[in-house]
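If you scroll down you'll find the structure; I have some questions about it.
Complex shown without one protein chain; remaining protein chains in place.
And now, chain A:
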Amino acid sequence: MPRFYHDDPAWSDVEPIAQDDGGPNPLAAIAYTDEYSEAMGYLRAVMANNEYSERVLSLTEHIITMNPAHYTVWLYRARALEQTDTSLADEIAWLNPTALMHLKNYQIWHHRQTIIDRLGSPDGEADFIATMLGQDSKNYHVWSYRQWLVKRFGIFDDKELAWTESMIEEDVRNNSAWNHRWFLVVGGRGGQGVSEDIVKREIEYAQTAIRKAPQNESPWNYLRGIIRHAKLPTSTVKSFILAFADLEKPDEVYSSHALDLLADIYIEENKKDKAMKVLDLLANKYDPIRAHYWNYRKGLLEETGAVG
């Protein structure tokens, strides 16, 4: 049933402000339904009066059900929640099904963040996020929200790490899960050093994942990141890499990413000729779409005049 306000006594004191699409001949104008158009007219009116009340909350809820992508309505609702004595737990309970219905919606997540921030507790959030990711496992907003949550409540614990591992276990190519692991282990900790034991653990973790699918870019990026972060030479993982790509066996390469790191190792070891051969293999055989990039890398190497 459409809902209208003009004959509702609770709203008789409000004069709606009509839509103005801009000039007599507006571009890209939308033929709104009467219901939407009227509700927006009342919203403009209450916003002009800075009214924050129960009825404003109900009005914003009504508009959100018609158009959840309307940032103004969400921002105004957040302010109204602050100004009225509304239960934040009720707000979250209302948000849950709304978020599930609109997976790609930007606004819902920021709104949720402001509410949870004020509630001061992350209880139940992890489960809800897991439900969302069950529908859309790489949703950028959901993962970003999870990172905020971890940071806000200091949840850098084993349980969070185990959950992240379960996400990687489910799909070892889910790069969002890899990024979250990085956030937990390194990135979110505000520049704190990572102990030798943890570096070792992370290298092994990435290597185990690589063995499952050697052409999977995510764990290779992770491995490279950990090595760099720990300021280790790439040759730390040389024997591992040689199992996937060895210049002695150029027809038996199992991963272009291994070749990529092998080139780094030879550059580190000042073996320019070998590095050039590896980059040639990438450009000409194993990763031809990026031939320009590999040739650019060769060009840089030629400039350095390293000993072959």
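What to note about this one:
The rule is short, and it goes like this: a contact is a pair of C-beta atoms (placed from the backbone, for glycine too) under 8 Å apart; a residue touches a chain by one contact, two chains touch by 3 or more; residues count from 1.
Assume contacts and distances are computed from a predicted model.
Matching "Protein CSN12 homolog", "EKC/KEOPS complex subunit GON7", "Methyltransferase small domain-containing protein" or "Terpenoid cyclases/Protein prenyltransferase" against the UniProt entry of the left-out chain gives the name "Terpenoid cyclases/Protein prenyltransferase". Residue A:79 is the one among A:79, A:201, A:238 or A:274 that touches the chain not shown.
Checked against the full complex, the candidates A:88, A:119, A:161 or A:243 give a single residue touching the omitted chain, namely A:243.
Annotation: of A:19, A:86, A:207 or A:235, A:19 touches the absent chain (contact as defined above). Residue A:67 is the one among A:12, A:53 or A:67 that touches the chain missing from this view.
Contacts to the hidden chain, counted on chain A, fall at residues 17, 19-33, 36, 40, 43-44, 47-48, 66-72, 75-76, 78-79, 110, 113-114, 137-138, 140, 143-144, 147, 151, 170-176, 178-179, 182-183, 186-188, 211-218, 221-222, 224-225, 228-229, 243-244, 251, 253-256, 283-293, 295-296, 299.
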